[in-house]
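Of the protein chains in this complex, one is absent; all others appear in place.
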Amino acid sequence: MSSSALEEELTTEYEDWTNLFLPRTAQILKSTPLTATDTLHRLRFQNGDIGDYKPGQFVMVSMLGIGEVPISICSSPTHIGGFELCVRSAGTVTQAINELNAGALVPIRGPYGRGFSTEKMVGHDVMIIAGGIGLAPMRSLIQYLLDQRSQYGEIWILFGAKRPGEVLFQDEVLSWSSRPDIHFLMTVDIANRAWRGNVGPVTSLFHYVKVDPHNTCAAVCGPPVMYRPVLRELQHLELPDAQMFFSFERRMKCGLGKCGHCLINGHYCCKEGPVLSYAEIRELPEAM
Amino acid sequence: MVEAMEYRVLLKKDIRVWVEWLMGKGELHAPVAKSASHPQYQFEKISQPDTVCLDYATTILPPKQCVQPVRETLIRFDRVANQFTLSDQVPERRLHIIFGIHTCDIHAFNFLNTVMRDGNADTQFLARSANTAIIGLRCRQHCDDKSFCESMGTNEPPDTGYDILMTDIGDRYFLELATERAAKLVDDLSCIPHTGDEDVVKWRQMLADSKKNFDRRLSINIEELPAYCEANYHSPMWDVIGKKCVACGSCTLVCPTCYCFDIRDELDMSLQGGERYRVWDSCQLGEFAAVAGGVNFRRDRRDRQRHRVHRKVKYPKERYNLFACVGCGRCSRACIADIQMLDILRQLGAKSHEFQRT
Amino acid sequence: MKPKVAFFSFSSCEGCQLQALNLEDQLLSLLDIIEIVNFREAIDDKLENYDIAFVEGSISRYSDIPELIKIRNTAKVLVAFGSCSSQAGINAIRNRLRPEEANAMVYGDRAAWVETGHAKGIDEFVKVDYYLNGCPMDRREFIRLVKAAASGIPFIIPKLPVCTECKLRGNVCILEDRNTLCLGAVTLGGCNAICPAYGHPCVGCRGILPDANIEGMAELLRHHGASDLEIEHLYAMYNYGRISLLTARAASR
Partner (left out) sequence: MHGAVQLNIHHVTRVEGHGNITVNVRDGEIEECRLEIVESPRFFEVMLQGRSYRDAAHITSRICGICSVGHTTASIRATESALGIEPTEQTLLLRKLILHGETLQSHILHIYFLAAPDFLGAPSVIPLARTHTDVVLRALRLKKLANDLCDLIGGRSVHPVAMMPGGFTSVPTIAGLQEVRARLEAAMADMVATAELFATLDIPKFERETEYISLKRPDEYAFYDGELYSSDTGIHPVSHYRRLTNEQVVQRSTAKHAHANRDSFAVGALARYNNNFDRLNPFAKEIADEMSLPVPCFNPFMTTAAQVVECAHAVADGIALIDELIGRGVQPEPLVQSARLDGQGIGAVEVPRGILYHDYQYADGRITRANCIIPTGQNVANIEADMRFLVPQILDKPEAEIAQNLEMLVRAYDPCISCSAHMLDVKFVGKSEGEQS
């Protein structure tokens, strides 16, 4: 037998597979600072489209030499001609992203994860509860719902910001608040003199909410401390577990369900999440 | 027991000949002693056939490193001004041979392959794994008082996942050839003849004898472990363990089924090129689950230890119907704080009974 | 523009500067990306204008402080270079005595001639941007820092303990194997566990990890036969005053 017999047997099958870690190149079309720490970037992949995705899904954005971070897509898939990311400077990578301007090239992987189940929301009333930067993924959902407004029942938006000046997407927020087909409620933690609205945590807005729980889906995203109180309110409204959706944030390295950083008990936040229904996480003590 | 395709024997004195021949076929990894005088072992790439030591109890690091290197380049990049090029890293097409691996570690490889195939297939791992020939070695007793493979059912080989299995039957090894590749791994080497009847008899005797050497160390029903974990989620046992644990990460780094990694970037001296690589990580380290802004989802060592145990005997059981713990005992050996897996599993069992009674 | 780099040294053995000079393989390519303008150990020029300052050594007398402040005010990036600078290192062992006592012990009746105080890390006086811990500092980490600084990106030392790197090297654990008291579990890694790799225990030269389990560590060292004094001396080698030795002691009771 020839000595190379073993070598001939070597599998080449995997070599044709794409490297999961290889990003595609996107270009920044426009960068708009929203607040002192948040910037909205509009991007487009250089070759090809971002592809189909659901509100709530995220991409892995690279700063070569520094690192890679998960960022939610904050524009709706119904909007064509690119996608938007809203980035808060929270550390080394996010800072570097926010220093980029129009024209800059950015390596991006994704979209990844499971977004909001918009099919399930069809024909239902939808409650959107967002806190702070949590508005970014929610904006995608809101845009999506509004683009197909007729398919959904009542839309409630409950939004909490730290201070009046720290509100993201101010123009859009303004337009939502003035639309007759949306119940828009907003609150701030710390008011200033000009603020006429509600003061208190986002849960303080539930007081104004009237929904038919069985026909309502809720979507929640915000800082970690927000989840439990909001859950309690939703349970109080008696929403079914399978109709409450939470978008979670965890440390992520690969985004592919391998590196282990994002596990919520046994669930990969990147793959089975970041959006999970309460029915799925009810038994997971680490979720909230 | 799965019937092998073919049986052969190899005189112990001829091991060297075979090892040397195999070295010519691919990259051979086998256990070697850490130092001439030291009874601790490590899987290493063999360059001197004499260094192979089949008479080893266990190794410090698992053979996982032969397929998943500690540090592995994922992509390379080159950046000039606002331009960059990215290139992926295709794993080298090469035959790897892992020689003398114990059955528990073969089980562990099977587990890793399952995980890496699940969902987004990890091509780098799978490509290397597919081109790795496994030449296993049946154990004749527990490695030491830390192992409990018999309880996890891993002192017997799995149905698949190896090419050849060796059994020490005195002056020679009995070889079970399980795959087509196996035949090529022994070729028609004169030192590896077909077996005579008395070899087979002796081998069967040896298997029967070995069975008796494995005492049952975990008297709980392991199928119930996920439920026991659940029942003990808030048990004070985790506080006790968390107090002892110094979060050195050793238990996970030596585990043959752990696969968590970190991803980092590093620039070349040119400051233009660079690579993104992954490196073994441990869920026991403080920053593992920390996110920007100071929130850490597993801040307490207690929570991290519980997470580790659940990742061994609860989550994978629920997801793949497999245990990620193969009972090799490496974590217990490596733990400087004397946290013992066997103890933890016993406690889970015992406490659950209490729990269920009350 | 290549960043201008300067080296300064206070109370130290100058081994960290030597470590930088010992980068024979990379020295020339290093000079392609930075310009060294002040390095008394190796060059004559002393430019008063630099971007990155590597400051070696502890501060142990008042007369050093103005110079340190001047360096801080000049440099855009200030790096604490080595253990002496990062955490007062070995110099801090003497802090268990009052400065006058230490002085008298060494210089006898001529003690008054000598000006000295307790040895302190430089961050007790100025803001430090990056730390290159270690006694001596690690050359690969130094290169990594220079590359990061030269390309204007942040430098991060992963918060791993020495044990992690020790394991990844496949070392035999000398604490388990030889009962050698080793601080690897609570010490910031990055040195690639060089000491245990050569059979010598880790003595914590890179500093204790922020969330280290000091009590648990003391307990297990005791379990390995360490006395109070030994534990104290082990911690006091490089981390004098950084952790409460009394806590460690009491906890193990």
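Per-chain numbering from 1; labels A, B and C assigned in written order.
Definition applied: a residue touches a chain if its C-beta (ideal position, glycine included) is under 8 Å from a C-beta of that chain, and two chains touch if they have at least 3 such contacts.
Since the structure is predicted, the reported quantities are computational estimates derived from the model, not experimental observations.
Engineer: Which candidate, C:Phe10, C:Phe54 or C:Phe155, sits in contact with the chain we can't see?
Structural biologist: C:Phe10
Engineer: With the full complex in mind, choose from C:Cys135, C:Ala150 or C:Ala185 the residue touching the hidden chain.
Structural biologist: Touching the chain that is not displayed is residue C:Cys135.
Engineer: Since one chain has been left out of the picture, which residues of chain C touch it in the full complex?
Structural biologist: So the residues of chain C touching the missing chain come out as 9-19, 21-22, 24-25, 27-28, 31, 36, 39-46, 60-61, 64, 89-91, 93-94, 97, 102-103, 105-108, 110, 113-116, 135-136, 194-195, 197-200, 203, 229-230, 233, 237.
Everything that follows uses one rule, which is that only the chains that are shown with their structure count from here on.
Engineer: Using the stated contact rule, I'd like to know whether A-C or B-C comes out ahead in C-beta pair count.
Structural biologist: It is B-C, judged by the count of C-beta pairs in contact.
Engineer: Could you put a whole-Å number on the gap between the CA centroids of chain A and chain C?
Structural biologist: The mean C-alpha positions of chain A and chain C differ by 42 Å.
Engineer: Could you list the positions in chain A whose residues touch two or more of the other chains?
Structural biologist: Residues 65-66 of chain A each touch two or more of the other chains.
Engineer: Going by the contact rule already set, what residues in chain C reach two or more other chains?
Structural biologist: 151
Engineer: Could you pull out which chain C residues touch chain A in their complex?
Structural biologist: Against chain A, the touching part of chain C is residues 151, 153-154, 156.
Engineer: Chain B touches which residues of chain A in the complex?
Structural biologist: 1, 3, 5-7, 9-15, 17-23, 25, 62, 64-68, 90-91, 94, 103-105, 107, 224, 249-251, 253-254, 256-261, 263-266, 271, 285-286
Engineer: Per the contact definition, I'd like the list of chain C residues that touch chain B in the complex.
Structural biologist: Residue positions touching the partner: 26, 29-30, 32-33, 143-144, 147-148, 150-151, 158-161, 163-164, 167-168, 170-173, 175-177, 184-186, 209-213, 215-217, 219-220, 223.
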